[in-house]
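Attaching a single structure in structure tokens format; questions to follow.
Heads up, one of the protein chains got dropped from this complex, but the rest are sitting where they should.
First chain written, first letter: the chains are A, B and C, and each begins at residue 1.
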Amino acid sequence: MAWAKKLLRVNLTAGTISEEALNMDWANKYLGQRGLATKYFVEEVDPKVDPLSPDNKMIMATGPLTGTCASTAGRYSVITKGALTGAIACSNSGGFFGNEMKNAGYDMVIFEGASKTPVYLFIDNDNAQLIDASDMWGTSVWDTEDKIKSDHQDPMIRVASIGISGEKGVKYACVVNDYHRAAGRSGVGTVMGSKNLKAVAIRGTKGVTVKDPVRFFEAANAGKAVLAGNPVTGEGLPAFGTQVLMNVINETGALPSQNHRDVQFDGAHAISAEAMAEPRESDGKPNLVRNAACFGCTIACGRISTIDRTHYTVAERPEYQVASGGLEYEAAWALGAATGVDDLDALTFANFICNEQGYDPISFGATVGAAMELYEIGAITDKETGGIELKFGSAKALTDLAELTGKSEGFGAEIGLGSKLLCEKYGHGELSMSVKGQEFPAYDSRGIQGMGLTYATSNRGACHLRSYTVASEVLGIPEKTDPLVHEGKAGLVKAFQDATAVFDSAGICVFTSFAWSLEDVAPQIDAACEGDWSVETLLEVGERIWNLERNFNNAAGFTAADDKLPERLMKDAAKTGPAKGLTSQLDKMLPEYYQLRGWTADGVPTNETLGRLGL
Amino acid sequence: MTYVIIGAGPAGVTAADTLRKADPKADIVMIGSEPEPPYSRMAIPYVLTGLIAEEGTYLRKEEGHYDKNAIQYRQGEAESIDPKNKVVKLKGTDDQPYSKLLIATGASPVKPPIDGLDLKGVHHCWTLEDCRNIMKFADKGADVVLMGAGFIGCIIMEALAERGVNLTVVEALDRMVPRMMNEAAGNMVKAWCEKQNVNVHTSTKVTKLEASKDPEDTLVVDLDNGKQIPAHLVVVATGVKSNIDFVDGAGLKTDQGILVDECMRTSVDDIYAAGDCAQGPDFSTGGWAVHAVQPTAVDHGRIAGLNMAGKSAPFKGSLNMNVLDTVGLISASFGKWDGIEGGDHAEVIDTENFKYMRLEFDGDKIIGALSLGRTDQIGVLRGLIQTEIALGPWKERLMENPHLIADAYVACSQQ
Amino acid sequence: MQKSLSIDPDKCTGCLQCELACSYDNENAFNPAKSRIKIFTFHDKGRFVPYTCTQCYEAWCMHACPVDAITLDKGTGAKIVHDNLCVGCKVCTIACPFGTINYNADTGKVIKCDLCEGEPECAKACPTDAITYVDANWTGLEKMRAWAEKTDAGQASA
Partner (left out) sequence: MKVRIKLYASLAEYLPMGAVKNEADLEVCDKATPTQIILRLGLPEKMCHMVLINGVYIAPDERGSTSLAVGDHLAIWPPVAGG
């Protein structure tokens, strides 16, 4: 019922595979996916483990709704200790892989140890086996996916794999499924690479059932009707995708540009959703081919794009002239605004390469931005870059580095360190725009105050997807708050964090939350899953998950001192826009946040809090 | 107007129904030579397995179908045709006059020239009567020898295996289903059958059958390799031939079957032929062939019916195709599965998982295919071949991965 | 006026809600592998094509069935497989040139679209109107039928 109630444990060191019953006591307390897999992870893994050691584990997990007809219910997450951050990592991906895992009869797959030689896991319903992947090692995500489908002569196999970047230890490598959906952040693909695990391929045909089908259909259909009737999820996202935010955030004065030196970018329009839809001069066709959905998604915000055939990146390379996964907002920001590059085709090309070689465009773009600043101040020179003129705004530098980083060659290997290690290496740790080693995404914490607290307290390092207060502060969802003030943001962040943990653990996409509240989600979970699931229970689950993750990080050695933003955001005021003259007010929000969380002033959950949540 | 149909198999019944729709007022007479209502030989194996009762084989399930459609169903065996007087002579009963005649007499199993085939316990598996006889002998654990591992032999094999008999198959040619499969596929089927505990002898002939007294009422089957196999039952499935002897003297041109044109007309006015007895247009070769399979029989029957009723409906030709379930391994063949000279082919063999796919091309068109271990969307192979889709860039993809047939079909036909 | 499924690939986002609805209605489980409608994804063109039975007038599957297990539903025009009569011989699966009738090894029967007794779940579940159930005369399935006519003669004139 909703849960398959079974997991697969793969010991890569021993080459063994075994089935286990899912711990349903835990499922009742942590729901699934992010929450439940984190519970398994913290129970089984030493918090001090080196992320790249065989003692680290990696869990691919679905939620109870994954594979059902609830809208967007095709998600899975990769849970591990992040290679980029050393913190608990949970990266969520759409596409069609999560559904396939559930249909093969598994809620999650736990990988432990490390294989001596490259392997991939092939699951064909009840039959799971590790297969030699030596002939795929050194190939891209795209080639790996094609090869596995071809080897098994089954185009319906779903594949999640790593590219060369993940093999070679680029710190922010992703796990990519369905060619261009990715569990993108924190270096979960790097961990996978360290285990010599090239791919997980699944064919599942068993079907997914729910507790009360009649009620579930009603609840799921009601949920879909809410999404369809909501102007954001029903019209805005399908038509313009997340990229519609480029002009919004720029206008709001919260679009970090050139390594967060500025909060607005002159080239914003040129790399926005509006630009993606404009016919280009050479062939009269727009960058955007069409929108596309992940499994079960009735929103369909995904972009399918092509690059202008005459563009320097692809003119001689027809293999990149076909349609593929196009720019989403965060990627476009990092590849564009963060680096000062306003060439839409160059960004699209870099994005293709990120997908093809499996690494996170956010961390990559942000790191290139940081490197550009290092270059500008002379901390790195042409000698280090191998002759790449690493100037802000250079499309050529961006696309060259994209290819080099994908293969971890030349200066690409340095970019592959991530901004924190790179900046420290060249003596300017302060230039890394990151928290807990993970680069910021596309919102400036001076122009959107809540996001500063979001980044600082995110359990997986700087991240917008742990509490997307942009929704409230800028977009007015569910209600408008003032982005420039810090008052009330601690509570807002906490509420978003707890609710988001529920969405991430249910098997659905957090984008539904633009239209859905937990009032819309609870009936779907309650009809699908055994047990009683109300908004209140779910919120408690969300809070429990948040504290579980925090506890792990604390045990791993993180302290309140790690809940901080780079000095630039605390001291250098925004130069333009509504936030002109403003810095982040994190120091005012953080104590209030700890208090609201029931944590000590040092950011440690009190015994009372832990007891209340049953931790 | 009186339409007369000799034969009550799939071709005959389809023709009768088609004629009724096309010509509501005409008289329609269908003549069958077996005592049961019109039934399907294809379904006999499922009676053997117990999945269905005999009634389950009937070609039309609706109560009173023939009466309701004013199709007069007459018992009788055609002796000869008198085209001049437009009369069919029937054995031991009144002649049947016709305005237009359809010959749909099907085919019969051939008996190889081997001693002992008349012994008790030796049967074809062709009629319901045969089926009843086989069921008497083929009990669980009984020793059964199946002569012939062609298409029909294999269909029966599945049923016999399911009854739990100790089964031995003897095939004279070098592989199983030799007329439907190449060596690679035929050998894969053999390996599969052996894995399912069926004894398979290929390149082996039965030399004679003898009655045995130990135990009572059994047989001994002598093979040309010197072996002797005991049997409670021997099933003979060594091929079929068209039932056309009775048309001698009627002036119809015949070859392997009765020659018909693209409208299923024979060489004699107002006489048509369809189904296993007809040698009709062959889609793949442009020539004429007997394709003794169900889809061809009903296509023939429908085309013949339409043309007899005066609706011009020329036939583009039948595609030789088969689908077979050999003890759980499902295979299919289409068209020129053995290819043409100078044509490309794509082939993937997965011996371990008993999966096989081979596509034969003429330029960028598929002209034939063989498949084992796959059932999904397999029909698109017919579509690809018969609509002569120019594959363009999809040919290269299929050369790389022939399992993309459905994608190729949809891409090329629905863009 | 008889209705039929109308398919507009340009509107399809590839979400598979149709496959989920279809499989649940027919198999009591969300299982795209058992859906009677299938979305074909052409990755490098960014194109998604919903694909299912056209319910052709003179259906090859229906005629080829040796045991009369596939019949015409006069109300909807659907060709219906009767599980109690189907023997699983699979002849229909090679006879249908669209490949839209398929063998289900779990049940030993074939499965195909039956238009859900006139209320197709796929059309109800489609969020973008790529699949609609409309008057038969102006459906996109005409395109498939046009292809069907190439398969042999007699089809169109029947």
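Some observations on this one:
The criterion applied here is as follows: a residue touches a chain if its C-beta (ideal position, glycine included) is under 8 Å from a C-beta of that chain, and two chains touch if they have at least 3 such contacts.
Every value quoted in this text rests on a predicted model; they were computed, and no experiment measured them.
Shown chains touched by the hidden chain across the complete assembly: A.
In the complete complex, the residue from A:Gly241, A:Gly437 or A:Gly542 that touches the missing chain is A:Gly241. Taking the complete complex into account, A:Glu251 is the one of A:Asp124, A:Asp212 or A:Glu251 that touches the chain left out. In the complete complex, the hidden chain is touched by one of A:Gly427, A:Gly476, A:Gly557 or A:Gly611, namely A:Gly476.
Where chain A meets the missing chain, the touching residues are 230-233, 235-237, 239-245, 247-248, 251-253, 269-270, 273-274, 328-330, 464-465, 468, 470-471, 474-477, 480, 482-483, 510-511, 514, 577-578.
We take it that only the chains that are shown with their structure count from here on.
In this assembly, the C-alpha centroid of chain A lies 38 Å from the C-alpha centroid of chain C. Inter-chain centre distance (chain B to chain C, centres taken as mean C-alpha positions): 27 Å. Residue positions 47 of chain C are each in touch with at least two other chains. Looking at chain B, residues 407 sit in touch with two or more other chains. Of all the residues in chain B, the ones that touch chain C in their complex are 10, 14, 18, 21, 40-43, 46, 51-52, 56-62, 283, 294-295, 298-299, 302-303, 306, 311-317, 321-323, 325, 330, 332, 334, 375-383, 386-388, 405-407, 409-411, 413-415.
Looking at the complex, you find that chain B touches chain A at residues 348, 350, 355, 357, 400-404, 407.
Contact residues on chain C toward chain B in their complex (touch as defined above): 9, 38, 40, 42, 47, 49, 51, 58, 60, 63-64, 66-69, 85, 87-91, 93-103, 105, 143-144, 147, 150-154, 157-158.
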